[in-house]
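Just below is one structure, and these are the notes that go with it.
One protein chain is absent from this view; the other protein chains keep their places.
Up next is chain A:
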């Protein structure tokens, strides 16, 4: 089982959009897939039309009092399940710290929970809230691959560098980083420049850019993954090539 996190400290950069579409594509390509919506806002959960509710909430879940399996929901898509968000996830940092005395354990609690699902899924996507917290550290440690959506601006690049530095400090659980350009606007010269230049100069930056398109924005209206309602759109193609890259980095 491979774990892919969609993560960025910044908000509104396309984390959820990427996690939902890539999870959909992974399952459509035959991988048994789970997506865990760790964001108490529950955007991914909303997109799958599932109610943001986990019985017992974050405390029971991260404390191990309730099995992860009990909270799973089958999505409308074949081979794709969801672990929904719950409003109590906003306390997950506290719950993690509280239920695990040792800091080392608290930082690896999510990884441990995921291990229970190892026989059931080939790949698990983690959709994360924008923050740098104990939850984020858990996510980074649990992940084999961290997908980082970046908007092609200089400032956004700086945050990516900071993340890379932080990940370097992780001892044994160091995930691979894979950044990609999100909401790329071809009409903006700076965007074009960065997209053309950076993947060549910088390791771990995908040559695939997800364009800024209204068909992607429509996901919230349709409440469905993009490739499910616009399979042949250029936007869906872009996510497909992103998934192909990831699939190669994560041999089944």
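Going forward, a contact is a pair of C-beta atoms (placed from the backbone, for glycine too) under 8 Å apart; a residue touches a chain by one contact, two chains touch by 3 or more; residues count from 1.
In the analysis below, contacts and distances are computed from a predicted model.
Novice: I notice the complex is incomplete. Of the names "Osmoprotectant transport system permease protein", "CHAD domain-containing protein", "Transketolase family protein" or "2Fe-2S iron-sulfur cluster-binding protein", which is the UniProt protein name for the chain that's not shown?
Specialist: Options "Osmoprotectant transport system permease protein", "CHAD domain-containing protein", "Transketolase family protein" or "2Fe-2S iron-sulfur cluster-binding protein" considered; the missing chain's recorded name is "CHAD domain-containing protein".
Novice: For the chain not shown, which residue from A:4, A:71, A:163 or A:179 touches it across the whole complex?
Specialist: The missing chain is touched by A:71.
Novice: Among A:179, A:224 or A:246, choose the residue that contacts the chain missing from this document, as touch is defined above.
Specialist: In the complete complex, the chain left out is touched by residue A:224.
Novice: Just checking the interface: what residues of chain A touch the absent partner chain?
Specialist: 27, 30, 32-34, 48-51, 69, 71-81, 120-121, 223-224, 228-229
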